[in-house]
Structures are given as C-alpha cells and as structure tokens.
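Complex shown without one protein chain; remaining protein chains in place.
Up next is subunit A:
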C-alpha cells in the first residue's frame, strides 16, 4: 500500500504496510506463531498426493483393461511371442531338450533299409531286488568299444573282468572287424558267446561290399583291381565271410536300446553318437554310425573331428540336463578322444588296434554307475599286427 494513501496513520503504522498485521517488532516471527503451521512443501505434498492417487487409479484401470482384453481375446488371435515356425508346429515328434529344429524324415532315415532300434531282452539286464520278494539278479552287462579284429586283447579283457557266460552279456559297440588281423576270430567268438552288437561304419562297409559281391561279382573284381589298399582289404574280408556271419552282422541294429539299467537308467548303445532332440526310432542311421562333431550353426552331425566344444557328446550332455528321462549313450568310433566318460555318455574307443587300450564298461546291480576296465593292446598285439589283413 502506498504511504501517501494513508495520511491518517502514524509513522509506525505506516511502516507496517499491512493494516491487518499485528503491531509488533518482528512481524514475520509472530505470523508463524499464530497461524496453524503446515509443513514446508504444502503445495508439493498436495500435488504428490494427487499424482499418487492418479497413478494408483491409472494402474487399477490398466490392470482392468489387461484382464478384460486377455479374457475377451480368442486364443491365438494375437501372437506377441515369436510364432513357432511351421516346422515346429507340424512336427509330431518334437522332443524337449532339442536345440535345433531338425527337418525330420529326411536323410537316410527310412531310405536305406536299416533296422534302427532294437530292445535288449529284459532277462539279460541286471536289476536290483526289492522288498516284495523279487530277488533281482546278479547279471552283468559288458560294453566293449571298437575291437577292430584285436582278438587277443579281447580275450584278455574278458579274463580281466572275470567273464562268466552264465551271468554276463557282452555288447560290442561296432567296428569289431576290419583293420586288425583277426577279424573273423573276433566275429566267431562274439557269435559263440551270443553277444549283442551294434552296427558300426566298418560293418556297414563290409556288408555293402558283401551285397555287391553277391549281386555283381564281375564289377567287384574290376573295382578290386582299381582300388586302394583299404578297399582291397575290405573286399577280401567281405569275400571270406560266411553266409551265417553275414546274417549275424546284418542283424545288428544301429541303436541298441536298454531300459532300466541299475544306477544308470535308460541306456542307448550306438557306434558313433546320437542327435539331440530326435527320438531313437527317427535317428538318421548313417549319422548314428559316423558322427563325431556337431556343426554349430545348423546342429547337423558330421563325421569331422573337432574340438570338445563341438563334440556331439557335449551337446548331448548339455541337453540331457533338461530332459525328464535322460538317456545315457555308450559309444565307440571316436578314437582320438579315447576313453571319454561324461555324465550321460561313455566313449569306449581307446584305439586298441593302433596300440592303445581296449576298454569295457561293466554294469551290474551292485555298483552304481558301473566300472571301467581296460587292457593294454600294445603288449598283447602280435609283432606283425597292423593295418590290413
């Protein structure tokens, strides 16, 4: 207020420009004392309370809309997540634990006339007893890696495990013939013991040659003349096979399926390996007999040798962690890795015929996880043993 407008007020009064103010020396202090004192940020507090409420209401509305729209939308109308590819949707055998969507039904599956899976008869499998009168049995399973015609090491190994024909069942993991000098002895011995076998890539070659010899003897002669050392030796061996031996080898499945092995569970015996995410019956037989590593970009098994990171067993073991009923694979074929024991895979090719060891995995009901037994092939080999027959 302008001083000139209030001529009647005293000088003190004029100092106090506000006529409603109390007559005091420290008007500001008193002003605070007498009136109710809200906190400093009154305005802000009101604002924040309002916004908080607004947010709460918005949140509730949002929840409501979410709920309503979710319930109202027909299922599958909108796909927020990446739509499964047509392949996955149409794959009737999509097995969890698979890293890659394999185009099933392609490759050698079903086209080359192989017997892919065979179950081992239950009576041969060891099992625990239980409290309800089942005494169990004391049978054993002996898995043996690539023998490659090393007859003496095989006999020595069986002696070392105290092989008892009445209780033990031998499973040879393929490649029992070719390369070594005593392929036929090994074969005859295995047949006499009624051993089980799994088809290896070398059995595959010999059987194909055998078929060719029988069907086209002339062209095989021609091939023999033009071929290299290895092929010549294979043709020679294929000729020496009897029909009975051929039949026995033909009967070897690509995958030998063994359920309920005590301490291990579901076991699959193969020659080279298994592909993740594909049921046993649909595995590609040629891949099962030859694979060593997995191509990282596509998940395709190849026979190329590679680092451990791309070893098919690395992929396999990683996948079995997430599978409800993991399968333990027993295999041979990959000699450069030798004896390779992992949680769900047992590699038993320790390169016997080239001076390494012959390995066996012995499983029975008493010891969980079984035992590995090995013999040294170098000491047992004949002085002249080596490549070729």
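Descriptive notes on the structure:
Just so it is clear, contacts are C-beta pairs under 8 Å (C-beta built on N, C-alpha and C of every residue); 3 or more make two chains touch, one makes a residue touch a chain; residues count from 1.
Definition applied: contacts and distances are computed from a predicted model.
Of "ER membrane protein complex subunit 1", "LicD/FKTN/FKRP nucleotidyltransferase domain-containing protein", "DASH complex subunit DAD4" or "Cardiotrophin-2", only "LicD/FKTN/FKRP nucleotidyltransferase domain-containing protein" is the UniProt protein name of the chain excluded from the display. Considering the whole complex, the residue from A:134, A:164 or A:222 that touches the absent chain is A:222.
Considering the whole complex, the residue from A:124, A:191, A:231 or A:323 that touches the absent chain is A:231. Considering the whole complex, the residue from A:205, A:311 or A:333 that touches the absent chain is A:205.
By the touch definition given at the top, subunit A reaches the unshown chain through residues 62, 65-66, 69-70, 73, 78-80, 86-87, 90-91, 100, 102-108, 111-113, 205, 208-209, 211-212, 216, 219, 222-223, 226-228, 230-231, 234, 286-287, 290, 295, 297-300, 302-303.
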